[in-house]
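A single protein chain has been removed from this complex, and every other one stays in its place.
What follows is subunit A.
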Amino acid sequence: MPIQLTSQAYCKMLLHAAKYPHCAVNGLLVAEKTKEKKKDSHSEPVLCVDCVPLFHGTLALAPMLEVALTLIDTWCKENNYVIVGYYQANERKKDSRPNQVAEKVAARISENFSEAAIVMVDNSRLTISCFEPIVLIYDHHENKWKSREVTSDCFEDWGEAQKITSALLEGRSYENLIDFDNHLDDLRNDWTNPVINKSVLDLC
């Protein structure tokens, strides 16, 4: 089942990358938990309704990643979500391939959700106007991660996603984006980003 991104998920990913232009950033993608799949719904896309920004800077250390995965998993259960994917924006502009960290986290996610996807942000195309989608989506096929062609079908509503992301980037909303690292620095920082979520809703 291919994944699809809502405006909220897409724009928060880009805001995270924009907030830390000098660092690698990563995060998780979540979807609403559906009831038992019918046999013929195999090709229905999984809608990622939200993302949780995790870390910036050094992504390759285990302990906080484990804490984040467990904590967010618990939060998902309370909100009837399931973790379905992982996103990453690398440190260097020209590097947008998934690395070992991405593959490891995605493998962990796959234990709970077999069709987990990796979404990589293409830093070289990040602009304020966002006139084209700048993500690369990787699916796991035959033990390898293969990228899929990204069209507007990968979005619930590309027009809306483009409009909202561009508006928030221009308004520098990324300054208020909270990731899990910010939360660990000060527990009062809320990684569910209710303020940004509200801004997205207001712009819909």
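Here is the rule we go by: a residue touches a chain if its C-beta (ideal position, glycine included) is under 8 Å from a C-beta of that chain, and two chains touch if they have at least 3 such contacts; residues count from 1.
Heads up, the rule we're going with is that contacts and distances are computed from a predicted model.
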Should one name the undisplayed chain from "NADH-ubiquinone oxidoreductase chain 4", "ER membrane protein complex subunit 2", "Integrator complex subunit 9" or "WD40 repeat-like protein" using UniProt, the answer is "ER membrane protein complex subunit 2"
Considering the entire assembly, which residues of subunit A contact the chain that has been omitted?
-> 58, 60-64, 66-67, 70-71, 73-75, 78, 92, 94-95, 100, 184-188, 190-192, 194
